[in-house]
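The structure that follows is given in the form of structure tokens.
Missing here is one protein chain; the remaining ones are kept as they sit in the complex.
As written, the chains take the letters A, B and C, and residue 1 is the first residue of each chain.
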Amino acid sequence: MWRVIKSVLAAFFGVQKESRRHEDFSRGRASHFIIAGILMGGVLVLLIALVASLAAR
Amino acid sequence: MASHLPPRPTPQQHQADAGGMAADDHHHGPRGLMRWLLTTNHKEIGTLYLIFSLTMFFIGGIFAMVVRAELFQPGLQLVQPEFFNQMTTMHGLIMVFGAVMPAFVGLANWMVPLQIGAPDMALPRLNNFSFWLLPVAFALLLSTLVMPGGAPNFGWTFYAPLSTTYAPPSTTFFIFSLHLAGISSILGAINIIATILNLRTPSMRMMDMPLFVWTWLITAFLLIAVMPVLAGVITMMLLDINFGTSFFNAAGGGDPVLFQHLFWFFGHPEVYIMILPAFGIVSVIIPTFARKRLFGYASMVYATASIAILSFLVWAHHMFVVGLPLVAELFFMYSTMLIAVPTGVKVFNWITTLFRGSLTFEPPMLFALAFVVLFTIGGFSGLMLAISPADFQYHDTYFVVAHFHYVLVPGAVFAIMAAVYYWLPKWTGHYPHTRLSQWHFWLSVIGVNLTFFPMHFAGLAGMPRRIPDYALQFADFNMITSIGAFMFGASQLLFVAVVVLCVRRGEKAPAKAWDGAEDLEWTVPSPAPLHTFETPPHFEPHRH
Amino acid sequence: MVGQRSDDTRREIRRTVAKTLVALVGMCVFAFALVPLYDVFCQVTGLNGKTSNQAQALAHEAVDQDRVVTMQFITRGSPGLPWSLEAHTRQVRVHPGQSAEVHFSFENLGDQASVARAVPSVTPSQASLHLRKLACFCFQNQRLAPGERFEAPLVFQLTRDLPADIKTVTLVYTLYRQDAAPSRGKGTSTRGGDA
């Protein structure tokens, strides 16, 4: 689980080690990554929305 | 994978096969026009797509020339404002949906099966159908030019209510043609996904795929996600126009701004649909001519995914002046700034790939390098546009026109040209004529910059976009822009000359036409025979 | 070669296509769901300054005597509708929490009966979240005979949670004809009139 999250975080960040990627693609299931990606996308939206509403104060 | 099956189908297998019309039949099957009409061969369909795209590129280009001719000097000389608006609208629609997108689909048709060692696309008959939708769609769209009331005249973004309550009668045809083009894109995307996921040669894992394949896979997902939204929004327009609904009509409780939200929810990912495959092409070409593995392959894949996801979160940066609340304005400013980061990562990776390579400058490399520089300039103006307060000055001016043309012309279009030069030896068996290609490159680069660079200044000085006539202080820059545009337009004739010449004759190319090229397509003969990889090829992993 | 695919591959392809089709249908549904979602989103965030189109109950809360907010009323007509709509009061100053009543009059200046509705819009748009309309002519269409005049009240309340930085709220009513559906889409040939 943590590994999936870390990989998806890396995807958002846009940087990933080759060895890690090999691991992702040999061990992970695509659906896990997609679901985690969508969830993290949601978290990102909330995070930016939070920053924006704080800044708008 | 069916690696152990014999190369020729038995009659029973043939009949049972979903893709029924096996490409092999062409030797005995229909000839001439019917052959092209009925082909299910990925290479032939790829060629059809590319020819179609080139045709549309010239038609859209002629419209752009009309626009630039009218804007050559202040005053109305050649066309009336109504026709001018039709020209800008049709130019945008045709270039986006008729030229750039089909070109990438054509390249995918040709090269994705070759790069992953597949014998054909996963759904060959569907492939034929999705291509032939396009000529129908665009014949319909072009026919609106001669309809009473004229062609669509509300800009390629077709904002309501200009495109609904106040639209010409031809709008219904425009909607129908866009529906057809959209269906074509969706079917193409499904086909590409099915091909990439299921038909890779057994020894090739996802992480071994060339970046062109990767970026197209992600693009195909984007297409499936946003094309239905486009279909939805134009259907709502259709209902508003013909059936008295009020989705976008304030009089009936609708909201014109809703149109813009829906349009850009499609439109922003659409921008990335037009640029991600270009990233893939450049990421394949640069390592070839640097004779060095792509730097940060993994990061490139992840950055592409990251851009694709973020592209759904930034749509309202096209709407900073429609009166969004402060919080929304801040949200979209921050998310837009964020998307610059993975894009930057890509540029850094390309440059680091060049670093300590062994570089040569064949025509595909020239276009790829120009892509990196000029796309980055488009990225810079994009960064400026992301600053919401400043966007109140930039919005809807020529600064924006300059920005997206830098991203799309020396961006997407140069990448397509780079790809064509790169794969022409594989398609035709001949190298493109070097001198002529260089002329084409340099004239295009100079023309493109002459056209689009002065637009930045015209926009900053206050020239709104989509106007047929302008105040005198914009005259000098418009004249330079028009000269550049004519030059760029004319130099594309050279491109046609290079391609035609290359089809007919030229220096013979070996199977591996570029010495630094690594991917699977270079293991089949040049020109690639109609049928390749009938048995899955052996693939050596870890080449990236 | 297509013909030589194993059953496994064909099944895999079919499965992939089925999955993408599901996603596709999902996105189609989502596209149309965006319309109501947008309305809900606007109601929650006050995104576009639309107000509720149903009468709301008075929020019982103490009147904030220390704050005064200027409430402005603007009325606008629209082409092709010979009606006038006038606010008897151009602006009132109210305390948040207090309810107030202002009057508007409609008049059909044309020689035919017609139906129209006053469509409201509020700026700043966030204020629409805190504007409660207890009674308003804007909830339904009005039908007026030729020359008929009609007076209608607006009873409203600005609630106390109105953000402190909002000191003026502008409520604009635009009259839109509702009976003769505009000749939209029938083409430019039907538009244009004769003068």
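We adopt the following convention: a contact is a pair of C-beta atoms (placed from the backbone, for glycine too) under 8 Å apart; a residue touches a chain by one contact, two chains touch by 3 or more.
In this text, contacts and distances are computed from a predicted model.
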* Asked: Which protein name, taken from UniProt, belongs to the chain you can't see among "NADH-quinone oxidoreductase subunit N", "Branched-chain amino acid transport system permease protein", "Cytochrome c oxidase subunit 2" or "ABC transporter ATP-binding protein"?
  -> "Cytochrome c oxidase subunit 2"
* Who touches the missing chain here, C:74, C:100 or C:135? -> C:74
* **Selected from B:113, B:228 or B:256 as touching the chain missing from the view** => B:256
* Asked: If the hidden chain were put back, which of B:143, B:393 or B:434 would touch it?
  -> B:393
* Of the residues B:145, B:239 or B:383, which one touches the chain left out of the display? -> B:383
* Residues belonging to subunit B that touch the chain removed from view -> 74-77, 81-82, 85, 148-149, 153-155, 159, 161-162, 165-166, 250-251, 255-257, 290-299, 321-323, 326, 329-330, 333-334, 337-338, 340-341, 344-345, 347-349, 351-352, 354-361, 369, 372-373, 376-377, 380, 383-384, 387-390, 392-393, 395-397, 449, 453, 457, 460-462, 464-472, 477, 544
* **Positions on subunit C where the hidden chain makes contact** => 48-49, 72, 74, 76-82, 90-91, 109-111, 119, 121-124, 147, 165-168, 170, 172, 174, 176-177, 180-184, 187-195
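Note that only the chains that are shown with their structure count from here on.
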* **Geometric centre distance via CA averages, subunit C-subunit A, whole Å** => 38
* Once you find the CA centre of subunit A and the CA centre of subunit B, what distance in Å lies between them? -> 28
* What positions in subunit B touch 2 or more of the other chains? -> 327-328
* Any chance you could list the residues of subunit C touching two or more other chains? => none
* Any idea which subunit B residues touch subunit A in the complex? -> 205-207, 296-299, 301-303, 305-306, 309, 312-313, 326-328, 330-331, 334-335, 338, 341-342, 345
* Asked: Once bound in the complex, which stretches of subunit C touch subunit B?
  -> 1-6, 8-10, 12-13, 16-17, 20-21, 23-24, 27-28, 30-32, 34-35, 38, 42, 45-50, 53, 78, 119, 124-126, 174, 176-178, 181-182, 184-189
* Asked: Can you list the residues on subunit A that touch subunit B in the complex?
  -> 10-18, 20-22, 24-26, 37, 41, 44-45, 48-49, 51-53, 55-56
